[in-house]
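Complex shown without one protein chain; remaining protein chains in place.
Here the chain labels run A, B and C in written order, and each chain numbers its own residues starting at 1.
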Amino acid sequence: MEGGASTPGSLGVAWARAWVEASADVMRQNRMALIDLDRAIGDGDHGENMDRGFTAVLAKLQSTETETIGDVLALVAKTLMSTVGGAAGPLYGTAYLRASKAAGSTLDAAGVADVLEAALGGIVARGKAEREDKTMVDAWGPASEAAREIAEAGGSGVEALQAAAQAAQAGAAATEPLTARKGRASYLGARSVGHRDPGAQSTALLLEAAAGAAGDGGGDE
Amino acid sequence: MEGGASTPGSLGVAWARAWVEASADVMRQNRMALIDLDRAIGDGDHGENMDRGFTAVLAKLQSTETETIGDVLALVAKTLMSTVGGAAGPLYGTAYLRASKAAGSTLDAAGVADVLEAALGGIVARGKAEREDKTMVDAWGPASEAAREIAEAGGSGVEALQAAAQAAQAGAAATEPLTARKGRASYLGARSVGHRDPGAQSTALLLEAAAGAAGDGGGDE
Amino acid sequence: MKKLINDPQAVVAESVEGFVAAHADLVVSSGDEEKLFVSRAGGAMSGKVGLVSGGGSGHEPLHAGFVGLGMLDAAVPGAVFTSPTPDPIVAATVAADGGAGVLHIVKNYTGDVLNFETAAELAELEDVTVTSVIVDDDVAVQDSLYTAGRRGVAGTVLVEKIAGAAAERGDDLETVAAIATRVNENVRSMGVALTACTVPHAGKPSFDLAEDEIEIGIGIHGEPGRERIPAASADEITERLLTAVADDLQVASGDRLVLLVNGMGGTPASELYIVYRQARALLEQRGASVERSLVGNYVTSLEMQGASVTVLRLDDELLSLYDAPVHTAALRWGA
Partner (left out) sequence: MKKLINDPQAVVAESVEGFVAAHADLVVSSGDEEKLFVSRAGGAMSGKVGLVSGGGSGHEPLHAGFVGLGMLDAAVPGAVFTSPTPDPIVAATVAADGGAGVLHIVKNYTGDVLNFETAAELAELEDVTVTSVIVDDDVAVQDSLYTAGRRGVAGTVLVEKIAGAAAERGDDLETVAAIATRVNENVRSMGVALTACTVPHAGKPSFDLAEDEIEIGIGIHGEPGRERIPAASADEITERLLTAVADDLQVASGDRLVLLVNGMGGTPASELYIVYRQARALLEQRGASVERSLVGNYVTSLEMQGASVTVLRLDDELLSLYDAPVHTAALRWGA
């Protein structure tokens, strides 16, 4: 394990790096699935955009030393911002940027909740979407709430991530019946009903990767 | 029966008019079939061109008095020339023009042969095609020969037409194995093999209409 | 999917390379794949307001085809149907600045707006004054709390042409921005698709349309439209588009107009003229007069078959700016 001090049982910089690697993996694997979601109610590029972004992030990460979770997330933020484009680029870019600022050197459950809330705050600041507008906010919102609940119940950081991932997945699924009110899908009006929002889905996949990276021993125990 | 004197058993102006009516009919009915033949080895307009032409001929004919077979065929020639376009317009136009000049007031078998030979001569003069170049010449050629044989054997005008129609039909069918050397199909080279030439097919249909018009009492008996 | 491309990922770079080679008298490329933009040969003109636009690729000739005298100073092509990131926009903005500031002409899509917004902030850090005008001419989308607002579509060309003429005659940034805004306020568009298009990296059509269906109110990204209706005649479809456009713009008797019939990329010119014929007749029925016309592929969606109808209401100044010389790869007159 390199860089950043860590306490056993906590989420430190190694986890953050593992998360990025898992993210790149999952974006590559879900590239076409995300394209298909976006074809249905958008312009069919979301999977391509995210894959391009995380491929670049991974390359950057491999040639960069990072001391803290914040370093890793800042690198993600900057790279997504300059490689993804579209709506997702600035939104995810801002999310990771705010998250990087909120992240301590290791994350307990409250730390996870803080990071997720910061990310959510960044997305809302840029995109002005509310819950149930059928956007990625519908995944980040429930995820950060679920993490906060674990923290309040005294759970661990890993548990917080797992709960967040589950909530994001449920949130993404729950976008299906919604009518889009933000982003490209809003042009479709009622015709957006019955389709899952691609950004909410990519969020769910990324948080699943976060939990997985912790469970796979990416967590610094 | 109107115009032009006629002897029983002969082909006169009434037959010529009936032929035109039958031609318009048969071109309408075979419009799509001729388009499909032309789609395969040409540009898919032959049926449209012939239908447009004979629709115009029919309209002209209905408002025009004609004294002789020559009058009728000259009207066909002029109208096809000015409404068909493409390769078929000038070729059929010249064919009917030469035919109109060759036609006496009534046609016996020799007269039929003269008319068909004149038509063929017009086509060859304009288009420079030889037999087996896979063009309408491959229908007009055998047709005029067949008519000449009937004449030489002492058959009637109607018999000459029937033989011509059959020979044209056989000639059209015989274009299928040929490699085109004139017209649009020649661009395909060997790929034109296996397809029937649309102009040969329309020729066969027109001569069948000629025989039919004679058989249907269009003949002035 | 059959396309005249090599690597789907290389489409934009290779196409821009061909474009600048073919039009070397007009444009240069930044050459930098990470910060790809096309700008006027000869560089920024001292004292002239710079005009920069951009957005996802796949809409050619928009935007690079409109770089040149009397129109854009730089264009930033993103990936196909994907807004460019801030970095190349910043680079283009700096390159286009002749000291009089830069106008960003941004089509109203979340991605374009956000990326240009960030780029503008970053460019200000490099001492370039930036003003942005958002183009949102598509009446197929209701501008309400329940949408991301109207999209920017073919009307963008008219904004770029007229604002470009204002910049070329020496107007200052505020004035050029005000004129661009005035064009945007007076222009409306709506489109129809007969077929979808296929984004190279997706490899599949952006939507599926039956042989007897068309999409009304499509955008320019192969996104489905608001409504799917049975195929209809050109006159019926045109009436539908034109009526929506003219009603929204409140075209009145005596109005002087530009009529732009835009092909989506795969539409024969003959069909565009059939649409034009009917659109013009309907405008004249309203007592308006069509003073200028454009018919052709200006803002496309790859190989999509379909068209859009755009109407711009003119005043004397807008007309004279429209008529001012322009010399770009895709629009040229008077120069």
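Going forward, a contact is a pair of C-beta atoms (placed from the backbone, for glycine too) under 8 Å apart; a residue touches a chain by one contact, two chains touch by 3 or more.
Just so you know, these numbers come straight off a predicted model, no measurement behind them.
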{"item": "Omitted chain's touching partners, listed by label", "value": "B, C"}
{"item": "Interface residues of subunit C (partner: the chain not displayed)", "value": "1-6, 11-12, 14-19, 21-23, 57-58, 60-61, 65, 192, 194-195, 211-212, 214, 231, 233-235, 237-238, 265-277, 280, 293, 295, 297, 300, 302-303, 305-307, 332-333"}
{"item": "Interface with the undisplayed chain - residues on subunit B", "value": "35-36, 39-45, 48-49, 52, 81-91, 126-127, 179, 181-184, 186-189, 191"}
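Note that in this section only the chains that are shown with their structure count from here on.
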{"item": "Chain whose average C-alpha position is farthest from subunit A's own", "value": "B"}
{"item": "Whole-Å separation of chain centres (CA-atom averages), subunit B against subunit C", "value": "55"}
{"item": "Distance between chain centroids, defined by C-alpha means - subunit A, subunit B (Å)", "value": "76"}
{"item": "Overlap residues in subunit C, where contacts from two or more other chains coincide", "value": "none"}
